[in-house]
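As you look at this complex, bear in mind that one protein chain is not there, while each of the others sits in place.
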Amino acid sequence: EELSVVGSWSGLPLHIQYEAPFWGEKLPAASGGDITVALTTHNQMNLGVGDVFRLLGDGVYDVAMTVADYAVADAPELEGLDVPLVAVTADEARAMVDAARPMVTEIYHDRFNSHVLAIAPYPPQVVFCNAEVNELADLEGLKVRASGRMTAKFLEALGAEGVNVAFSEVPGALQKGVVDCAVTGAGSGYSAGWWEVSTHLMPIPLGGWDSVVTAMNLDKWNSLDADTQALIQEQVTAEFEDPAWDSAQDALVNDIACLTGNGDCPAGEARNMTLVEVSDADFAKARDVLVSEVLPEWAERAGGDWAERWNASVGEVVGVKIGG
Amino acid sequence: MIWAIAVGLLGLLALSIPVGIVLFLLGFGVDTFFSPFPLIRGLGNLVWSTSNNATLIAIPFFVLLGEILVRSGIATRTYAALDRWVSWMPGGLVHANVATATMFSATSGSSVATAATVATVAMPQAEKLGYDPRLFSGAIAAGGTLGIMIPPSINLIVYGFLTQTSIPQLFLAGLVPGIALALGFMAITVVICMIRPNLGGTRRTFPFSEMLRALVQLIPIVLLFTIIIGTIYKGWATPTEAAAVGVAGAVVIAAMFGGVSIRMFAESILGTVKITSMIMLVVIGASFLNFTLASAGMGRELQALLDGLGLSPMGLIFVVVLIYIVLGFFIETLSLMVVTIPIIVPLVVAQGFDPIWFGILMIVLIEMALITPPVGLNLYVVQGARKGGRMSEVMVGAIPYVVAMLIMVGLLIAFPSIALYLPSVLSEG
């Protein structure tokens, strides 16, 4: 069985440390050579990020993985997988993802003609500011670069102004004051040198965890025999998804240490950004905004009974209820 | 597969099928013969995602800007003014061609647009003053290529877009090599005309007072450059948005220093739509071909080929330079970039080379491709502006400038700081 696999961003640790070894070596070995894999990534194919799962559903390739948030244009209900600020630690994020999994599976089945194999985390999307910021309320009136619709809406609800800037232009934009703050993964911000052009780091997942969904074209999945299906699912969970999650919390702690100099930095030289501690009261206020404005708006976008289903699954786990 | 693609490309191009269509046909071929997957199902999405692109809108904006400058008469007067200043050197007016091209390069993002602008205003002078048509037209074709090295530059925007490299940094990096190339073009012209004075026509000297008065004519173009580059480095606009600022600036400047009319705008608009669609058909075709190649494992094949050579980092650079020189004979430049960047740049960066430096090196090679036959768009542009004369004359005339570019390639490899010094100094907080 030859599988054509399209991985997530080729330069990021999730691909280098987990995806590439899993699809390139572990799965073919575990299948005793029955499964071979041709692996590339969506950025090497120069695909639009919104096209990755569309083309998977069309059968252009067999397996694809990328950030679920990139696909919400076709499936607004998918935004509920990755809500900002409700999960602070990796364990909480994993519980959130596990609670959402049945919904995600159904969404991918219906919208993208594909079968979900795994949901792995990118590091949480934290806030880099080139401005004096001491609490969340200080974001009000600042120009903030966000990616993704729910994060942008959340920032607007907090009184910030969303500005669109490409990832590669963010350092220049921060330096020149085109934006005051920018949201990205702590590790990406470290390796892309954002610490050179920003002073304050707010280590809360204002952009959520950017869950990466791995899915297989449904026709392809159904064409496999039950043993092969079981083998692939077992292997993906044990050798890809679990290890990726297990290292997520450590990675976050390390990345923040690297950026602020509080603790050891295994990735290289530690920097000295100011760590902004977000108080409980501050946090509660932000969640209020989330629950009273951002999530009800999402419920409307998603339509149907998605809000109730979300309340009964993810909401239960993270202790948030839409609509009261 | 690589050889099949190369033969297919040359064969289809030789049949004089439009270049953009050739790229689509090759993509269909790769899908049919080299891929087990129905890649054609991705065609529609590829066409949409490639053209729904805020970065590429800089292309029509820059073309429009150039059209307005030509049609308002500003281009002609800039040329006349530079003639006063540089034509005293051996080679005479040939230097004015290079100098004018350099000036317009600083406001235009496109080499074809730059060459066309200069050719339109310069060519009538060649016959009048008895210049050797070869050197005279070769200098225009070569000078025009500076349009993509001296900022702003569509090709650098595309490079930055595809490699996720900072576009303002790339613009800074291109400035010194661009000016060095312009000086190199002039130097090689002087050398040739000292050896064979009859090639250069008459050297022209003007009274100093006239030279000073001519400076006034350069105000519009300097003003426009300042507006475009200033907005980028002041942080008011991204490089793409600055192209829109440039259009507005050109309109205002044309109204102040030249002539504007509804008719002029209509003609500028039509020219813009025509060139933009031509470029976009090539870009979209290249994007689809690239997608099929990546799916069919072209990256792995090329990687294996280069790995098999067991190259040192420097060896890799020399092979890559060679690849671009050879491909540059045959392939249209924007497609050459779009097709090769996703494959070549990761290999080069993995060897520890700076992606900004490599972007500039690639631009010199792309400039060379614009003036090497058989496929050299600038050669055709200049020939088109001539009244008669053989195509081969332009090709021969461009050869000295290809030599200058080869020297520049060597210098960039030996001294990367030619490109990297400016961005490293100016990007420190």
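Order as written gives the chain letters A and B; numbering starts at 1 within each chain.
The rule is short, and it goes like this: a contact is a pair of C-beta atoms (placed from the backbone, for glycine too) under 8 Å apart; a residue touches a chain by one contact, two chains touch by 3 or more.
The definition used in the following text is that contacts and distances are computed from a predicted model.
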Chain excluded from display, named as in UniProt, from "TRAP transporter small permease protein", "Periplasmic nitrate reductase, electron transfer subunit", "Acyl-CoA dehydrogenase" or "Protocatechuate 4,5-dioxygenase alpha subunit": "TRAP transporter small permease protein"
Contacts of the hidden chain among displayed chains: A, B
Touch with the omitted chain, as defined above, among B:248, B:322 or B:426: B:248
Hidden partner chain, touching residue among A:98, A:156, A:242 or A:282: A:156
From B:179, B:223, B:237 or B:325, residue that would touch the chain that is not displayed: B:237
Contact partner of the left-out chain, one of A:1, A:74 or A:196: A:74
Residue of B:105, B:155, B:189 or B:272 in touch with the missing chain, whole complex considered: B:272
For chain A, the residues touching the chain missing from this view: 50, 54, 58, 69-70, 72-76, 111, 148-149, 152-153, 156, 161-164, 301
Residues from chain B at the interface with the omitted partner, ascending: 13-21, 24-25, 28, 40-41, 43-45, 47-48, 51-54, 56-57, 60-61, 63-64, 67, 112-113, 116, 119-120, 231, 236-237, 240-241, 243-245, 247-248, 266, 268-278, 280-282, 284, 332, 374-375, 377, 380-381, 383-385
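In the analysis below, only the chains that are shown with their structure count from here on.
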Intercentroid distance (Cα basis), chain B paired with chain A, Å: 39
Chain A contact footprint on chain B (complex, rising order): 36-39, 41-42, 45-46, 48-50, 52, 55, 160-162, 164-169, 233-236, 238, 287, 290-291, 294-295, 297, 299-300, 342, 346, 427, 429
Interface residues, chain A side, partner chain B - complex: 2, 4, 10, 38, 40, 44-48, 50-51, 54-55, 58-62, 165-169, 171-173, 175-178, 196-197
